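Showing just some of the chains, left in place.
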Amino acid sequence: MNEALFTANNLWILVATILVFIMHLGFASLESGFVRRKNTVNILFKNSMIIAIGLLTYFICGFNLMYPGETATGFFGFAGFGLSLPDGDAGGIAYADGAYAYYTDFIFQAMFAATGATIVSGAVAERIKLNSFLVFTIIFVALIYPIAGMWKWGGGWLDARGFYDFAGSTLVHSVGGWGALACIMVLGPRKGKYTSKGIQAIPGHSMPLATLGVFLLWFGWFGFNGGSVLSADPMGVSLVFVTTSLAAAGGAVGAFFTSYAMFKSHDLSMVLNGILGGLVGITAGADLMSPMASIIIGLIAGIIIPLSVVFFDRTLKLDDPVGATSVHLVCGIWGTLAVGIFGSMAGGGQFITQLIGVLAYGVFTFVLSYLLITVIKAAMGVRVTEEEEIKGLDLAEHDMEAYTM
Amino acid sequence: MNEALFTANNLWILVATILVFIMHLGFASLESGFVRRKNTVNILFKNSMIIAIGLLTYFICGFNLMYPGETATGFFGFAGFGLSLPDGDAGGIAYADGAYAYYTDFIFQAMFAATGATIVSGAVAERIKLNSFLVFTIIFVALIYPIAGMWKWGGGWLDARGFYDFAGSTLVHSVGGWGALACIMVLGPRKGKYTSKGIQAIPGHSMPLATLGVFLLWFGWFGFNGGSVLSADPMGVSLVFVTTSLAAAGGAVGAFFTSYAMFKSHDLSMVLNGILGGLVGITAGADLMSPMASIIIGLIAGIIIPLSVVFFDRTLKLDDPVGATSVHLVCGIWGTLAVGIFGSMAGGGQFITQLIGVLAYGVFTFVLSYLLITVIKAAMGVRVTEEEEIKGLDLAEHDMEAYTM
């Protein structure tokens, strides 16, 4: 390993860090586009605070919970509060054998950490109390996300078991999705969603914002998946770019046809979520799929999206304004299982292992999130008053409106 | 060539790929800002599908049509369906002498492929049938763009002839512009544009969206032109950054003064299109112009924009809602000819060669596009009904609105 290669490798992880950062703008745009005008400031405020909370808690304890090093056991470890730059050159070329520096490792992982809470943010939109949500976020990203993440990426029991999740179909997206599911179950639907007259569609207030969000998320996903190669290896990163892009394209096409068949119209929100579903789906195996397998994985994710959205909305009557559970939870599970079906790790044993990982993350995250939001509900309340909900959270919580005439 | 240099080179082409990707968001924003509110979802939907179609068709056949390798003759070649990663290390450091890997080559070129169709998308906005447009797009990006591109970048007859087009003033922008021209001729103007009371201006619905689009396009152009160096060569890429930026700045200034002289007001849409005109204009010779020549090329492109927009609108009575023909076709021709006027390739012989290239691409693309859209018109119709046009394509084709109150 020489200095030039170390510099190029490290540079890529830093660029990937920037790309994952901008996904937070993507989520903010997408979620605010999909909610009503009267709750827009609230979403923007939450997502601005989430990235701040994510970075600070990951600095305080998250990084050392997720990557506990020698303190790791199968399920838990903790390397201490704050950061500890290794002495001398040990934080540089020697830190990861020339792949990235110590601080690069921290900041790249820190940008990931808050995404889980952002996924929850969209699902609980338009009715959750701001402070209750922020308390949930702090605990979710400070403790639940990194401890769960350690099981695989920190060298825990699922890593030892052979579970595979390249960039986080399960560790990031499903974990966020399970948190979202727990919260919307406790929180209940928005007023006026499920009425005696039937299920009401509540359209989002700005399709340009939602579209901007999806393109920014795809943009950032090149860093999310590409950076997860954890070096600038030309063959590795370029394959990930190809699989990621083709899966997103497949997701668009899958959602295009499925939603047209179901609704007889060209539903932009379904195509946008189809793209995201394809991206979530490829994330677990983006480094080991062929281009053709990527298209199939994305296509199936795109087909899943409208079916899953209708299933959550009409069958389960769980109100998720942005479709976060379908995109992140359902397609996250699909992508994780797809590692056992397609590509270089396909096989019955691997499929079982993938299923064990999916279930383990599901039980752990869902149960803890459900407990957490239930405790918060008992302690400080979790839902705005009916009057505030009708008025809108922007006026109720922020005393301002998103737009003036 | 060593591994570190290969890694740095390849990394730049991957970053450039991401930048070209985000140009699709730039086009989506620009075009939706320049159309009426009632047709916004339609533009966003089209542009979301275009990138998906572009990536998939380029995977299926486009890449191997545009770069047919040993199967190339002067005008046509085809290396087979799908991708074929060369055996062993031949897709890595050996693939392009350490400049980029095989998959990097594919994904960078794939991001270019769909831009041509996006250019068409803006010109035909507010009246084309969605499915007819998508069929046009599939054939345009799967066959017309790559076959035309092969003539120069794939080693065809125009490359042998000495034609020069560094990053695609002609191969991308004029090709898209000729396609747009053919389509708007067949399609006809929007209802209410050319009336017995004279020519009506139909202002776009959101200048912030349009401005966002232009800045994102400029942002992406660093990858479009900078990546076309096809390595991270410091002298080469840095010169391209300088020429690209100065031409865009020149375009803004040229359009500022010309549009003020013509309209006695400071027309934001002209300055925005002036920036784009400068960028399109420098694209053919961004690697071989001096900074001063770049400013002149951009300035002239900026002067051309308002003149050309008025010429298309008032003289030819061709209705182009976003000015795509002026920006991409006219400035694309200007930039291609400028290679024979300025810089290190200036000269009478080169000018003639550039002119031959411009004409060849014009005839090929315009004729095929005209035939294609005419066939589509006969087979499935090409224009929405008058009632649908008045109602807006968002409600007619998508059963949804871009904004809710």
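The first chain written gets the first letter, and so on, giving A and B; residue counts start at 1 in each chain.
The definition used in the following text is that a residue touches a chain if its C-beta (ideal position, glycine included) is under 8 Å from a C-beta of that chain, and two chains touch if they have at least 3 such contacts.
Keep in mind that this is a model prediction, so the values were computed, not measured.
All protein chains share one sequence; of the complete assembly in this entry, 2 are displayed, while the total copy number is 3.
Simple rule for what comes next: only the chains that are shown with their structure count from here on.
In this assembly, the C-alpha centroid of subunit A lies 33 Å from the C-alpha centroid of subunit B.
Within the complex, the subunit B residues that touch subunit A are 3-8, 10-11, 14-15, 17-18, 21-22, 24-25, 28-29, 32, 40-41, 44-45, 48-49, 51-53, 55-56, 59, 82-83, 91-93, 100-104, 106-107, 110, 130, 206, 209, 212, 397-405. Those residues of subunit A that touch subunit B in the complex are listed here as 2, 4-5, 7-9, 11-12, 15, 19, 36-37, 203-208, 211-212, 214-216, 218-219, 222, 226, 232-235, 237-239, 241-242, 245-246, 248-250, 252-253, 256, 263, 265-269, 271-272, 275, 291-292, 295.
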